[in-house]
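All protein chains of the complex are present and in place, except for one that has been dropped.
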Amino acid sequence: MSEKEFEPIIVGFLCNWCSYAGADLAGVSRIQYPPNIRVIRVMCSGRVDPIFILEAFKNGADGVLVAGCHLPADCHYLAGNFKALRRVLLLKRVLKEFGIEPERLWIEWISASEGDKFAKVVSEMVKEIKKLGPNPLKRSGGK
Amino acid sequence: MGSKVGAVLVVGGGVAGIQAALDLADSGFRVYLLDESPSIGGTMAQLDKTFPTNDCAMCILAPKLVAAGRHPNIHLITHAEVEGVEGEPGNFRVKIRRRARYVNPEKCTGCGVCARECPVEAIDEYDEGLSKRSAIYVKYVQAVPRTYVIDRERCIGCGTCKELCRAGAITYEDKDDITELSVGAIILAPGFEEFNPVVKSEYGYKRYPNVVTSIEFERILSASGPYGGIVLRPSDGRIPRKIAFIQCVGSRDSQIGNEYCSAACCMYAIKEAIIAKEHVPTKLECTIFYMDIRAYGKDFEKYYKRAMEEYGIRFVRARVASINEDPSTRNLILRYIVDEKPCEEEFDMVVLSIGMRPPKNAKKLADAVGIKLNEYGFCLTNPLSPIETSRPGVFVCGAFAGPKDIPESVAQASGAAAKAMGIVASERGKLVTSKVYPQERDVLGEEPRIGVFICHCGINIGGYVNVPEVTEYAKTLPNVVYAEHNLYTCSEDTQKRIKEKIIEYKLNRVVVASCTPRTHEPLFRETVREAGLNEYLFEMANIRDQCSWVHMHEPKAATEKAKDLIRSAVAKARMLRPLKKPMVNVIPVALVIGGGVSGMTAAVELARQGFEVHLVEREKELGGNLRRIYYLLEGEDPQEYLKNLINEVNKCSNIHVYLGAEVVEVSGFVGNFKSKILHGGEIKEIEHGVIIVATGATEYKPKEYLYGVDPRIITQRELEEMVYKGLFNAKTVAMIQCVGARNEENPNCSRICCSEAIKNALKIKEISPETEVYILYKDIRSYGFKEKYYHEALKKGVVFINYEDSRKPLVVKDGDRLRLVFWEPVLKQEIEIYPDLVVLSAAVVPNPDNRKVAEMLKVPLTKDGFFLEAHMKLRPVDFQTDGIFLCGLAHGPKSIDESISQACAAASRAATILSKSVLELEGIVASVDEDLCGGCRICEAVCPFGAIEMVEKEGKISAHVIEALCKGCGTCGSACPTKAIKPQHFTTEQILSQVKAILAG
Amino acid sequence: MEGNPKIICFTCSWAFPEWEIEAPPNTGVIQVKCIGRLDPIVILESFAKRVDGIIVIGCSPPDCHFIEGNLYAERTINLLKKVITLAGLEPERLHLELVSPIENKSFLNLVERFVERIKSLGPLFKGKEVDEEILFNIQAAKQAVTWSRLRILSGRERKLTEKANAYGEKISQEEIDRLIEEVMGEEYIRSKIYLLTKEKPMSVEEISKRIGVDSPLVLQHIVALRRRGLLAMDRIEGYTPLYRALEVD
Partner (left out) sequence: MERLEETVRKFPPCRAACPAHVNVQAYVCLIQMGKFKEAVEVIRRDLPFPAICGRVCFSPCEDACSRINIDQAVAIRSLKRLVADIEREQGRVRAEPIPKRYSEKIAIIGAGPAGLAAAYELAKLGYPVTVFERMPEPGGMMRYCIPDYRLERFVVRNEIEYIKDLGVEIKTGVEFGKDVTIDSLRRDGYKAIFIAVGAQASAKMNIPGEDLEGVIHAVDFLRALSLGKQIDVGERVAVIGGGNTAIDAARTAKRLGAKEVMILYRRSRQEMPAHPWEVEIAEKDGVKFYFLVSPKRIIGENGRVKAVECIRMRLSEPDESGRRRPIPIPFTEHQYEVDLVIPAIGQVVETWTLPPEIVSKDGLIEVNPLTMETNIPGVFAGGDVVSGPASIIEAVGAGKRAALSIHCYLRGEPLKRENLEEVTWVKNWSSLSKKERRYESPVEKPRLSFEEVRAYLERVQRAARFEALRCLGCGPCAECLMGIDLCVKDKAVVDENRCIGCGLCVEICPYNAITKNENGVAQVSEELCKGCGTCAARCPKEAITMENISNERILAAVMNAIAEVT
C-alpha cells in the first residue's frame, strides 16, 4: 500500500444461491462498484467457518464480508444463514481481543435480484474501512 | 395401430411447460419444448416476487430455465408455432413453423454487444412498454436460450450488428422453416394473455399515466425493471403516497362476457401492496377495493391477515365506479360506494388487477391441434379429468385450462406429464441420448498439473481486462503447466481445444477464468469429464460479471483483480480431489399411503406406466372422502366416477391393495425404502423406491352454533347426504360459512366450503324451488370458473349476507324453533329468521394421524398440521426429502379436480425416479474422517436434511453421512469442533488456501 | 458589433480558386481539405462560439475532388438543419451551397446573399438572458450528435437509400427521415436531461419544467439513460428521487 490514498482489500464470502447471484446481477446490469472486494464462493453462508475470517485478517485483509440469503426463509438449505449470523456476531466480540475493530467484519443479506444492493454494500464497506485505515495486524507486522 | 414414439411435444415454455418438460425428460422421454416467444420463461419471468413466500420469481425460475436449456433430452424450439397435428395418440405428426430469428443459435454466445450499439429502439414488451429495448434483443438477462433475435418490424437492416458480432452469429438471410416432428403425446401449456383494461374506459387506463395494470406494476416493483425496483409514478417519477388496487378488472364481469374469476388477482394484489411498501423508503398507504378477497390457497389467509395487521393495508369492500384525473397533480380521484354512501378519494396511483384471458392465438392453436375451447375461449376440460382435452393424446395444463395460480399450474403440468407418460411408457428411454464417457484417468498420485483457460468473451472481458497480460501472469503460478486465452471459451470449438490441451499436456486440474460458475460450471465440468478427467478437478474464476463488467472505468484495477481471482482459483484447484458421484439403485416399486381419490389416481397412473404399486388404505374400503360426495357443482356424477376408479384399481395386476391396513415403519432413502405394513394383524415387509402420501383430510366437527345440540344443525356433508337420500323438506335453510376456519385456531381458509354451499343451495333450489336459502358469508371464494354458479345462485334467489368477524351470527334454540340472529350490513339492523335447517360449512382439517405419518417419514408439517411441501410455488407435490411425494387433501384443502391433478403430478414426479435403474446423485457431499470424530453429534443437530446418522463401529460411535440425503451445504463442516467432517470440494484446507492466495496480491 | 452578423464559411480547396475566395468583412472563411471532413460536432461547436450563420460551400456532384465528400456533407447538413431547428435556431442559419466549377458563380456574392438572409433573421445571440437558453440548446444538440445512434443512422443513410440494406431491400428516403427524426427527438431530449443532471441532481418534475417536456416522457427518457449507464439515482428527498449524470469517459 504505497503512500498514495489507502485502498483497502476486502475478502467476501458469498453464498452461491443468493448473494453470489446478486453480485452476478450487479455485473449483468453493469452497476459499477469499487474493485477492492475479492469474492470466494461457498455453497451456503453456513459454510463460512470463523477460521476463514481470522485467516483473512491474518493475511492482511482490511475487511471481511459474509453475505447470505435473506432471513427467515430464503436460504436454499433452510437455515444456513441463521448459523452464519450466530457465528459472525460471536466472532465480532472475539475480534476485539486480537486488536481488530469488529466494524471490519460485515454480514449482509442479499437476494439474487438485489444487484444494486450488493454494489451499494461494497461501496459503503470500502468507505467505512477507509475510515478505519489499514488492518492493524499489517501495521504491526502481524503477518 | 403403428409403433409408438417415445417423444412428447410441449406447446408453451412458461413455468407449466417447463415443469412438464423436465418431468418427461427426467423420466427418459425426448421432449420438444416449443415456445412462441424467442425464449422460454412465460409470464412468471416478468414477476418480481411470488406470494405467499415473497420469493423473488427469477431466483426460483432461473434454475428451472437453465435445467430445461441444458437438458440433453429437451430440444428447445423457440420463436415457433404449431401449424397442424395429424395422427393418433402414441404417434402424432406435428407441423411446426419456426419463424426466422436472424441469429444463429449455435454461434450466439449472448454477449450483448450488438444490442448495446443498435441505433434503433423498440417498445420493450417484457417491461410492458415502460422501457425501450434495441431492435436486436434478448427478452431478459437470464433468458434461455440466451440467443438474441432481430425484431424484423423495427430493424432497418443497417448491418451494424453483423459487423460487431465477433462470433459471426448474425444471418440476415434467415427464413421461416416448416419442420415436422413425430411425437407420442402433446401437452398444451400456452398460458394466458393479460386482459387489456382499455375496454373499461371508466378506469381511464392509457388516458391517465398513473393508472397502470398489475403486470406493469410487477415490472415497476422488479429490481431489473424500468425504475430499478423503487416504486415511481409514471406521470412524474415521484414515489406515490397512496396507491389504490382495483380488483376484478376484466374478471367477474358479465358485461364483457368474462363472468369467471381469474383466481390469482386477489393474492397478487395483496403481494404487490406488501412488496410496494417494502420497496419504498417513505410511508406508503395501500388500499385494495374488492368484492371478495379470494385468499383460498395454502397459507394465503395468513398472508391476507399479515397484510392487514402487519403491513396496514386497507381493504375496502366496494366497486370503484370511475376514476378521474386531477390534471394539475395527475392524482386520481376514485368514486365508489360504501354502505350506500358515495365517496371520493384521491390516490397518487391506481393499479388495475387485470384478469386472465385465453392466450393470444388460442383459436389458431385450437384449430391447429384440433381441440375444443369452452365458452370463455379457454381449453374445454371435464372437472373429473382436468388434464385431458377433447382430443385423446392431447393434454392441457396451466392457465390455458382455466385461470389458476402457479402451484396449481405446476401441479397440473406434472400431471399432464404423467398422462403423457401413460401413453408412451413403452417407448421409455428409446429416443434419449445417454452419454458414454471415456475411462476416468486416476490422478490421485500425480503432481498437480494445472491448465488455465482465460476468456475474452468478445470485448466483455477483453475490452477492460488486459487478458494477454493476465495469461502471461497465470503461466508464472506454481503447478500451472499451460495457459492460453481465447475469444469465447464457452464456444463449441474452444471446448474441443480444452479437451485436446488436457490430453496433450496431461493436465490433471483445469481452471477457466470467464463468467459466473452458476451458469457455466456444468458446461465446463461436462467437457472435463469428456476428456477423461474427473469433473470435480475443475474450478472457475469469475472475471466478467464480478470483475470486468463492474470495473469498466478502472481497467488497471480490473486486470489486477482478475489476477488475484485466478491465483485464488489455481490455489483451490491445486487442492481439489476427484469425487465419485454416489450411485443408488432404484427399486421400481411405489408405496401409496391412502386410498382416496388421490391415492387411487396416483396408483393407477403409475401402474399404467408399468410400475408396481402398494396401495395402503386405513378404512375397509377404497374411496375416502369421495364416498360421501354425491353430486358436483358442474353436474357430473362423482359416485359413478368412483365406481369405475375402484374397479380399475382392483382390476390392475400391478396394484396390490391393502385395506384396513397401516404403514407402521419406514426406513432407507430414495430408491431404497423398506416399509412394514400392518395388514390384518400381521406385518408385511415391502421394498420400494418412492412413497406417495395421499392420506387425505376430514371435515371439521363444529363446536360452534350449537352443533350436536339440535339435529336441525347439520354440516354441508350431512345436508348433501340428506338431499341425496331424498329426506330434505325444509322451507327455509340458513347456511353459515367459515365454520372452524379463518379464526385463531385454524387461520386458513378451507377453499371449497363456498363452492360446496353454492352447490347445495342450487340443489335445494332445484328440488324445492320455493325454499328460502340464506348464506351468511365472510367472503364468497368461488374462484375460477366456479364464479358462474355463484351468479346462478344469486339469480335463483339465494340470499347472500355478509358478516364480519366482529358481528358473527347467533344460533339460539327458541323453544322448538331455531332462531338465527345476524346483523344486516345494508339495512344496518339486526335481523332474526327461523330456519328449518342451519347448515354449517365446516372447514377441512388435517387427519389427526398426520403427525404420526410425518415422524415416520421424517417429513415436516405446516403449523396447521397439513404436510409441508418442498417449495410452495414450484415443487408443490415434492417433499424436501428426495423420493417422498404428496398429493390430495393431505397437502391441504382442495377441490376434486385439483386433487386429481395433484395425484397425477405426484405420479409423474415419482416416475422421474422410478424410471431410472440407477440414480446418480450430486458428488459434492460431506464425508467423515472416523478417527477424528469424537461422536459429539453437533453435526447431526446442525444438518437440516437429516443426512447425518451416528453409527457404532468396534464400540466407537462416530458420525456417518447418508450421501443420498446430503445436499453439500457444508454447514456441518464449520460446526465440527475437530474438523472431522469435510464438505468435499469446499474443504477447509481448500478455502484457507484460497484466502491466502487471494491476499498474496 | 451592431447590424452586421458574424458568419463563418467552410469551403473546400476545390470549389473556388484561391483568388476568387474573398469574403465580406464579417465573414471568416475556413478552408478544409473536404467539406465531408466537417463533423456535426464541429459545426454545432461553431454555433456555440456565438456565430450568427454558417455557410458551407463545396463542389456539386459528381465533381468532388474526394469523389463522395460532398454527398456525405449534404447528409450531415440535412441532419444538422433538423437538429438546430429542434434547438430553436432557424434552419436557414446553416446553408449548404454546392457549386459546379463550370458555373460562373462568384464566391463573394454567394456569401453576401447568405449574409443578407442572416441579417433578415437578426442576430442569433440577442445579448439578453435568452442567450443562455440558446447556448444550452446548442450544447444539447451537440451531445445528441455525439452519441452513436444518430451518427450510425446518418452515416449509413446513403447505403440504405441508394444501395440496399442487410436484407437486400432499398429503404425509402421518407422512411429513413422519419426514423432519424424520431431518434433525434429522443436523443435531443435525453441530451438535455443528461446535461442538466451533470451540474446538479434533479427530479423528474424539475427537469420537466426546465426543458418543457411532459414529465411522463421525461421519466421514460430517464429510464432509457439509466439502461445505457449514463445516469443513476443520486438520492431520494422525501418522495422525490433525484437523478444525476454519470461521468463516462
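In order of appearance the chains are A, B and C, and numbering begins at 1 in each one.
Convention: contacts are C-beta pairs under 8 Å (C-beta built on N, C-alpha and C of every residue); 3 or more make two chains touch, one makes a residue touch a chain.
If you're wondering where the values come from, they're calculated on a predicted model, not measured in any experiment.
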{"item": "Where the missing chain makes contact, among the chains that are shown", "value": "B, C"}
{"item": "Sole residue of C:G69, C:P123, C:P201 or C:P241 that reaches the chain not shown, by the stated touch rule", "value": "C:G69"}
{"item": "Identified contact with the non-displayed chain, of B:G87, B:G159, B:G660 or B:P747", "value": "B:G159"}
{"item": "Option from C:C59, C:I134 or C:A245 whose C-beta touches the chain left out", "value": "C:C59"}
{"item": "Positions on chain B contacted by the hidden chain, ascending", "value": "113, 117, 159-160, 163-164, 166, 459, 463"}
{"item": "Residues from chain C at the interface with the omitted partner, ascending", "value": "1, 6-8, 13-14, 16-20, 25-34, 36-42, 45-46, 49-51, 59, 61-63, 65-69, 72, 76, 100-102, 104, 146, 148, 151-152, 154-156, 158-159"}
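The rule we apply is simple: only the chains that are shown with their structure count from here on.
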{"item": "Interface with more contacting C-beta pairs, comparing B-C to A-B", "value": "A-B"}
{"item": "Intercentroid distance (Cα basis), chain C paired with chain A, Å", "value": "50"}
{"item": "Separation of mean Cα positions, chain C and chain B [Å, integer]", "value": "54"}
{"item": "Junction residues of chain C - those touching two or more other chains", "value": "none"}
{"item": "Contacts with 2+ other chains: residues of chain A", "value": "30"}
{"item": "In the complex with chain B, residue positions of chain A that touch it", "value": "9, 11, 16-18, 20-21, 23-33, 35, 38-44, 46-52, 55-56, 59-61, 73-74, 76-80, 83, 87, 111-116, 119"}
{"item": "Chain A contact footprint on chain B (complex, rising order)", "value": "48, 53, 55-56, 58-59, 62, 141, 222-224, 228-229, 516-518, 542, 544-547, 549-554, 557-558, 560-561, 564-565, 568, 880, 924, 942, 944-945, 967-971, 973-975, 983, 986, 988, 991-992, 994-996, 998-1001"}
{"item": "List of chain C residues in touch with chain B within their complex", "value": "148-150, 152-153, 156, 159-160, 165-167, 169, 171, 175-176, 179, 183, 186, 203-205, 208, 215-216, 218-220, 222-224, 226-227, 233, 236, 238-241, 248-249"}
